[in-house]
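Sharing a structure here in structure tokens format.
One chain of protein is taken out of this complex; the other chains stay put.
In order of appearance the chains are A, B and C, and numbering begins at 1 in each one.
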Amino acid sequence: MEMTYLEAIRQGIREEMTRDSGVFLLGEDIGVYGGAFKITSGLLQEFGEKRVIDTPISESAIVGAAIGASLMGLRPVAEMQFADFITCGYDQIVNFAAKCRYRWGAAVPMVIRAPSGGGIHGGPFHSQNPEAWFVHTPGLKVVAPATAPDAKGLIKSAIRDNDPVLFFEHKALYRRIKEDVPDGDFTVPIGKAAVVRQGRDLSIITYGAMVHVARESAETLEKEGISVEIVDLRTLAPLDEDTVLASVRKTSKVLLLHEDVLTGGIGGELAGRIAEKAFHDLDAPIVRVAAPDTPVPYSPPLEEAFLPNAAKVTERARWLARY
Amino acid sequence: MEMTYLEAIRQGIREEMTRDSGVFLLGEDIGVYGGAFKITSGLLQEFGEKRVIDTPISESAIVGAAIGASLMGLRPVAEMQFADFITCGYDQIVNFAAKCRYRWGAAVPMVIRAPSGGGIHGGPFHSQNPEAWFVHTPGLKVVAPATAPDAKGLIKSAIRDNDPVLFFEHKALYRRIKEDVPDGDFTVPIGKAAVVRQGRDLSIITYGAMVHVARESAETLEKEGISVEIVDLRTLAPLDEDTVLASVRKTSKVLLLHEDVLTGGIGGELAGRIAEKAFHDLDAPIVRVAAPDTPVPYSPPLEEAFLPNAAKVTERARWLARY
Amino acid sequence: MSAPAVLQPETDMHTDRGLALQALRYMATMREVEDRIERKLYRQGKIVGGVYVGRGQEAISVGVGLSATPDDVLCPSHRDLALFLIRGVDPRQIFAQYMGRVGGLTRGKDGNMHMGDISRRIVSIISAMAASVPVAAGAALALKYRGTQNIAYCFFGDGATSRGDWHEGLNFAAVQKLPVVYVCNNNQYAYSTPLTKQMACANVSDRAPGYGIPAEIVDGNDVFAVHRAAQRAAGHARSGAGPYLIECKTFRMTGHSAHDAAEYVPQSLWDEWKEKDPITRLEKKILEKRWAKREEIARLHAGIRQEVDAAIEWAEKSPYPDASELLDGVYERS
Partner (left out) sequence: MSAPAVLQPETDMHTDRGLALQALRYMATMREVEDRIERKLYRQGKIVGGVYVGRGQEAISVGVGLSATPDDVLCPSHRDLALFLIRGVDPRQIFAQYMGRVGGLTRGKDGNMHMGDISRRIVSIISAMAASVPVAAGAALALKYRGTQNIAYCFFGDGATSRGDWHEGLNFAAVQKLPVVYVCNNNQYAYSTPLTKQMACANVSDRAPGYGIPAEIVDGNDVFAVHRAAQRAAGHARSGAGPYLIECKTFRMTGHSAHDAAEYVPQSLWDEWKEKDPITRLEKKILEKRWAKREEIARLHAGIRQEVDAAIEWAEKSPYPDASELLDGVYERS
């Protein structure tokens, strides 16, 4: 069935709530209002107040309560109203949730959904991409779907996963993309990247909204005779190194693309792995395209200059292809 | 004068407090008790309660209050009792302090001191190296001295800096190293790495306690005829890319070393820059040596296996040299 | 009693009449500016980001703002536009701010109420609710440290009081006896969340004893009541006795933001609070007390509308920032 990225997430959540009575939702304005982005719209009506909890403005309590409930075997799905506010529950995530299993063998099967990303003129506090902080935190899984089917399949996997999963939903995709999503129960495995476009000349490794930017760029480049392979990481932690390295070995040139700021972003980690494990396969420098090291600016011309886009990717990819 | 790393930090703070009446300290147990590590010992007696403030257990309020005071022109130096608790003040640091200047041109001249690092059997919550999170946050400066003179010179620069500076002090160095520190007023510039050992065959890029590990390894390797250059980054944000690239260009082989966990650590960022900007100077894969992707374990055999040490570095460096 | 008296900022605030006229001017300007933003410019697509206004809550920022001295520090919430007006920020700068132009206080780096001006001692909020609360403590600490008599005012909503930062900030200031006046606009909602889902106590001020600080509840739609409470609070804080909390009971006479129809608010509340609109209430009082005539008030509104028209025109002419500014200001030298 055709549906938006947003509807796909909702459908995935709804199916899991139907399947497993231990799945419940908590977050600010997610019940009566249906959530700031309306992801959970209708679920309070369907599942009742016990399973769709409107909370106070308390990100740390939301995450902490999710941890406590998951320790007791429930499967909480917490919503951050915007991913930017995840910093308010940071200690609970990186010190409590992430370390329970390792320290004392306690499972924390919880999901934190976080609408992230720019391109909606949200300014510095409604546009950030906080994923790299969590990729750097052992014990957390980090997922960032780029398509509607992946959004559904991955939210379902995240809910079933027995470890804490951060689920970054790209806000700019919510209503922008509409795709065919298989009906009913299917999952997309956490930890597996997808080669979403086959190519010969260079690989673009990316995720989230940038997958669409990469596709746009690849189409332009195709007309110029440059064949681009695109790897959609889908899961950022644990990284699917094998798929990345296989693509690099195939094309020998790699462009790492993310919307998150450059320094300390996931591109660096990928570069590190590639430059260690596929060094001899490389025919050119590793190119990174990412946002510059600034907060996300509000004003349209600034935000446009900030965000990676197809033109910027195409330019660097062209350079790489000709290298 | 010979002094420990710890004494050097204290002397630097004391000199700045004497020089500038706007410099004050705040943190838990830093006054009467002199701090969990006794860094601020004696300063309450010397400067009084106005300038050495014992606070409640409130990392977010400590950071927030430092921001507020610095906005009004004071120069607060906040202490986290352990760097691990910096996550409790996370939002204030990465969203408030980091973005003031960019958003509305307001200077936030504050320092957050954070005793970090393992090797003291502190376990998962008293051993972490949280620097990479902040390196990934535009607007923050991140400093991590490895020697007593640098510790003094950098804390003084940090206090004089007009931007928020995170100052990571490695706990294992506090009393372990004793070095000659120039008397009186000198500073070490933020943003400048140091080549602390000249070499020809390979470069080790590192910082903090690992500088000493690198030195130990370099001495072993020297006996084997392998000449190692060591770059002590000293500042992690903004990164001194020039010094790093110059060393890589000189030796053509690079080992990136940090105590922080591998994935998403600073090694990845360095690899990204090197593989982009010095690709043709490289004669071998980029090697990273770092802690594995786990929490920091408590039990001595586990912690020893976790921490990078000279033996592990030597083995990989040897491989690299022979490559 | 002449028209200009109503329109001029230098009205003598030591008289009730002066205060009333001054307050009306700021409240009406805030309402007009925000109405244009929320109901015109936003709908015309001229404002591309979030819009949060203080419709119905104007008496709070005005009542408190007029009691502050210029060297006091203000930490506004997202519904306190009048604080900017009182500190001399021109409406045109505000429109430019919302429209992402260089004429705004942040030169387009940020939007809407996310603005500050350190030269005017206004600290910009970040989005995270209550994050300003510890920051206000730090500003107050600096004021005390420097030996001044100045104080910091910290504004927030009912929902913000659920945040850890709110607690840490109040506790820190209370322990350190810092000169902070806390102003809560208890408008009964946080976005769609009513008080009953936000807190299990009846009033925000029930929390004050937990910090050992005094608190009082005032009618947040009565600018005189707010102003008197603010003066008591400021007196307390200036005297060195520590923080003071004012809880202003009020109502958000609009959605949470411009895109929110607020269907979760029962009709009865809309009706009830329309009656209590702080501006009409103040005007009624002015007329009753014969502090001004109906025509003078009408002229005031007309003048404001004119000023606002001109401000919007100015703001629309203010250029967008050039993309080359993107990298500026991350650090002191960058």
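Rule of thumb we're sticking to: a residue touches a chain if its C-beta (ideal position, glycine included) is under 8 Å from a C-beta of that chain, and two chains touch if they have at least 3 such contacts.
Just so it is clear, the model here is predicted, and its values are computed rather than measured.
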Exercise for review: Determine which of the presented chains are touched by the chain that is not presented, and list them.
Suggested key: A, B, C
Study note, to complete from the structure: Given A:Ile13, A:Ile67, A:Ala132 or A:Val211, the residue that touches the chain left out of view is A:Ile67
Review point. Which of C:Gln22, C:Asn150 or C:Asn171 touches the chain that is not shown?
Key: C:Asn171
Review point. If the hidden chain were put back, which of B:Arg75, B:His126, B:Arg197 or B:Lys253 would touch it?
Key: B:His126
Check your understanding: Of the listed residues A:His126, A:Lys141 or A:Lys156, which contacts the missing chain in the full complex?
Key -> A:Lys141
Practice item. Identify the residues of chain B touching the omitted chain, counting contacts across the whole complex. Key: 28-29, 32-33, 36, 54-61, 82, 84-85, 87-88, 121-126, 292-295, 297-302, 304-306
Exercise for review: Considering the whole complex rather than only what is displayed, give the residues of chain C touching the chain that is not shown.
Suggested key: 162-168, 171, 174-175, 177, 196-202, 206-213, 242
Check your understanding: List the chain A residues touching the unshown chain?
Key -> 24, 50, 53, 55-56, 58, 60-74, 76, 91-92, 95-96, 99-107, 138-139, 141, 161-163, 238
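Here is the rule we go by: only the chains that are shown with their structure count from here on.
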Check your understanding: For chain B, which other chain has the most distant CA centre?
Key -> C
Study note, to complete from the structure: When centres are defined as mean Cα positions, the distance from chain A to chain C in whole Å is 37
Review point. Centre to centre, by mean C-alpha position, how many angstrom separate chain A and chain B?
Key: 30
Check your understanding: Between chain B and chain C, what's the gap in Å when you average each chain's C-alpha atoms?
Key -> 41
Review point. Which chain B residues reach two or more other chains?
Key: 91, 95, 99, 102-103, 138-139
Review point. Which positions in chain C touch two or more other chains at once?
Key: 106, 109-110, 114, 126-128, 164-165, 330
